[in-house]
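Just passing along the structure, written as structure tokens.
Note that one protein chain is taken out, while the other chains of the complex remain in position.
A and B label the chains in the order they appear, each numbered from 1.
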Amino acid sequence: MADPATIVVEGLQRTFSVRRREPGAGALRHLLSRSSRVVRAVDDISFEVPRGDIVGYVGPNGAGKSTTIKMLTGILVPSSGTVRVLDLVPWQQRRQLASHIGVVFGQRTQLWWDLPLIESLELLRHVYRIPPRRFVDNLTRFREILELDPFLDTPVRQLSLGQRMRGDLAAALLHDPEILYLDEPTIGLDVVAKARIREFLQLVNRERDVTVLLTTHDMSDIAHLCRRMMIIDHGRLIYDGSVSAIRERYGTARTLIVDLEHEPDEPICLARGREIRADGPRRWIQFRRDEATAAELIAELSSRYPVRDLTIEEPEIEGIVRQIYEDGLDSLAT
Amino acid sequence: MTAILLQDIRLYLTLVESRVRSQAQYRGSFLLVTFVTFLGMATELVAVIFLLDTFGDIAGWGVGEIALLYGLAGIAFGLAEMVGAGFDMFPEMIRRGELDQLLLRPAGVFTQVMAADFQLRRFSRIGQALVALILALRWTSIAWTPEKMLYLPLAILSGAIMFLAVFVLGATLCFWTVESVEVINTLTNGGSEMTGYPMSIYHDLMQRFFTFVIPLLFVSYIPALYLLDRPERADWPGWIVLMPPVAAACLVGVSYILWGVGVRHYRSTGS
Partner (left out) sequence: MRLYLEIVRRAFSRQLTYRAATLAGMATNCFFGILRSYVFMAAYTGRVDARGWTLDDALTYVWVGQALIMPVFMWGWWDIALAIRSGDVVTYLSKPFDFYGYWLSQDAGRAICHTLTRGAPTLMFGLLVFDIALPSSALNALSFAASVVLAVWISFGLRFLLNISAFWLLDYRGPGILLMFATSFFSGLLVPLVFWPDWARTIAEALPFSGIIQVPADVYLGKLADGALLGALVFQLAWALALMLAGRRLISLAITRVVVQGG
């Protein structure tokens, strides 16, 4: 019935002219000053997302992710290019489109800060004009899956980050949107909470065929949820393809950061891990996911050196992007 | 078009009802603050009465007449403060990036901002101005006609809409300047005090500004002239008496349009 491609973006551009603020100048002078520089936040991006896909949209800080989402949701008007979402032009048909999309910002909430969670959800029922029957059905379902009951009556400002995130997810899906935009949904959450959210998203995608565009820093989110990912850097789309290809190439390296009791005389050398960085008694040891488990490495390490503390670092998008550049953009089969 | 308007109105009422309910929760503290503010503001009225006790009249307006002006202006301003509280906190909203959230919803931004707050506690100002109005009705001898009885609430409503429009203008400015524009505060609070006296006493430039730019002349002065059948300004055309709602409509229309320009600007430059 509708376009098979839910989201169609072509030649999307967004430039900002940022006025340079002279240090010490007052507000009036700033308004009148003409020195400015042009920032290309989004530079000629094109892609299509068919119905029901879960796609990752990743990039380093300031790459243009949020700007893209703003243009897809109608908040921001592009400088040039075309966008069609569900066959609507976002910034021209903002209100119409709003009924069909759900958005969750990791850093900000769309719930009312001073009201109990349940009241926020009730208000949203009116905002989205959800038929009472459907509202009750959805709410019941979400209460069950997301386990909202313990804090349904708690004011949103008193909720923990994980609870608030679950509340936001329920809020975003109550009106059965066709598309769900997620901006850093698992930021700041512990491993258990992250897993719960990922399960929920997979369920929703399966049951309701919701298209999900996931903007995140966290490669493990992408690994668990998406088959396809797009990498954006400095406003440009540098990769649009399978997640597995990226993982195989760049996502396998994990880093063990260990604090030893005292500084060893020479670089640490393990059977399947090599030291890539040293700072006194603190050592960074890299190993491949497919070659060894963290447990094996830790065991070997502590049998040879006195270990005081350690953490494990997962591959981060910044690192991957850096490596992509080092290898050369053409080395990627897009 | 009208369907959308009705939708927005219904949404506004629902959101405001939630605001009011959450405010009424803290009943004890709320009543105390409202009552104390009522008393406090009443001292303003007492001060005016003292002044008139000494001077007898101001530009030919006695204590009853001044009380009428004070009452009309006070109720109008209080109503605007109550309803327009959302626009008052708009600078804060935009600073916290909450405007984006509103743009993601299938509802008008204007409606949502207006519904963001509704301050019941402003009733203290309305209450105290009502006292002034009642005193005015006792201390003056108005020749009441059915038209005048209809005119009174209409004039107050128009005044309230005018002050509300000034609040909207104040919020609209936030789209362009990050610094909070206190000029609007001056216009509203100052304007409210200003309209408590006959406009004829002020400097020519001020009178012209507040007739043609921000038409606060029509909040209390024109209605009082009509209700009291005052002989001054007999040279002004008769239809000026009907201007309050027109002035209110014009000002609110202008502010609504400028608001739209502001939202468009926000969406084109990304704040």
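Simple rule for what comes next: a residue touches a chain if its C-beta (ideal position, glycine included) is under 8 Å from a C-beta of that chain, and two chains touch if they have at least 3 such contacts.
Not measured: the values here are computed from a predicted model.
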Just to verify: which one of B:V36, B:I134 or B:L150 makes contact with the chain not shown?
B:V36
So which bits of chain B touch the chain we can't see?
29, 32-33, 36-37, 39-41, 43-44, 46-48, 50-51, 53-55, 58-59, 179-183, 185-186, 189-190, 193-194, 197-198, 201-203, 206
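Everything that follows uses one rule, which is that only the chains that are shown with their structure count from here on.
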How many angstrom lie between the CA centroids of chain A and chain B, rounded to a whole number?
45
Residue numbers of chain A touching chain B in their complex, please.
14, 16, 27, 31, 67, 70, 73-77, 91, 94-96, 98-99, 101, 103, 108, 110, 112, 114-115, 119, 123, 126-129
Residue numbers of chain B touching chain A in their complex, please.
4, 7, 10-11, 14-15, 18, 22, 97-98, 100-101, 103-108, 177-179, 267-270
